[in-house]
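Yeah, one chain of the complex is gone here, protein chain that is, but the others are all in their spots.
Letters A and B mark the chains in the order given here, with residues in each chain numbered from 1 onward.
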Amino acid sequence: MPHMVIANTLRDGRVVFLSHDGSWAAAIADGELAQDETAASRLLANSKSSANSNVVIDPQLIEVNETDHGRQPTAYREYIRAYGPSVRNPG
Amino acid sequence: MALIKDGVEAKDSFVNACHLDTLPASGDIIVSLDQWNDHRDALLARDAQLGVTLKSDQHPDSIADDLQHFALVALEFPAFTDGRAYSYARILRDQYGFAKELRAVGDVLLEQLLYMNRVGINAFDIVGDNDLEQWKVAAADYTVWYQPTNDGRTSIRDLRRG
Partner (left out) sequence: MYRYDEFDHTFMAERVAQFARQVARRMSGEMTEEQFRPLRLMNGLYLQLHAYMLRVNVPYGSLSSSQLRGLAEIARKYDRNYGHFTTRQNIQYNWIKLDEMPALLGDLAKIEMHGIQSSGNCIRNTTSDQYAGASADEIEDPRVYCEIIRQWSTLHPEFSYLPRKFKIAVTGAPKDRAAVALHDIGLRLYHNAEGKAGFEVLVGGGQGRTPVIAKTIRKWLEPEDMLSYLEAILRVYNLWGRRDNKYKARIKILVNATGIDEFRNQVDAEWDKIKDTKLQLDAQEIERIRAYFASPAYETLPDYSAELIAHGEQNTAFKEWLKSNTAAHKITGYLIVNLSLKSPKQPPGDITSEQMLATADLADHYNFGELRVNHRQNLTFTDVRQIDVYELWQKLAALDLATPNIGKVSDIIACPGLDYCALANARSIPIAERIQQRFEDIDRLHDVGELSLNISGCMNACGHHHVGNIGILGVEKKGQEYYQFTLGGSSTEDAALGDRTGPGFSTDEVVNAVDRILNTYIEQRDDIEETFLETYRRVGMAPFKEALYGAN
């Protein structure tokens, strides 16, 4: 099962995904998809570096599937984090 | 480690004997509640100042009758989220009239300094280099307070009455 690392940025709390070069991407499509356990562990370890402790909060590994409709986290909660609330904001 | 007492950096004459198997023969020491209970007579016989540490689950009632023997009571904060010792401090100051040094030890954060001071804690064990300056800044965070806590500050209610 492929995994990605998801977190919220310290500065504005927005959802980001760790990408290949160690930067944090806003779109799930731009994050790094780790295909096996070794790659996932490495990704998670990078996300918890001391530099990152001032950039993001609480990085986590989540399961993500590649589908025709783009990347879909298997947990609905993470899906909502990736794609936003299922309801429109008023105003 | 540095000691701030009454708002200034102070030299700590006390040795923390809580984890020692043998109590030092001389000099000011701080003992645990267990050590106090186990070696009471020996401790009283010493010709030096005595302090006792209360853990966060040790209510000051356990030393209420012995306060006259202590030059210092240390209150332990095992995690800064454990707020029991704030009540211990008030009980010691307000209800038992303990007037000597009340010291916070353990997970004591800069941001709690003023709360601790307000409940009667007047000494702080702090860790780190620049912290003293930061502590002075933090101590000046507030000049007005709503609640009366017998800390010598005038509450807002009394300030309003002039």
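Please note the rule applied: contacts are C-beta pairs under 8 Å (C-beta built on N, C-alpha and C of every residue); 3 or more make two chains touch, one makes a residue touch a chain.
Bear in mind that the values here come from a model prediction, so they are computed numbers and not experimental data.
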Contact set of chain A toward the excluded chain (per top definition): 8, 10-15, 53-54, 57-58, 74-77, 80-81, 84-87, 89-91
On chain B, residues whose C-beta touches the chain left out of the figure: 59, 80-84, 86-87, 89-90, 94-95, 109, 111-112, 114-116, 118-119, 137, 141-150, 155-160
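Quick note on the criterion: only the chains that are shown with their structure count from here on.
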Chain centre separation in whole Å, for chain B relative to chain A (CA means): 45
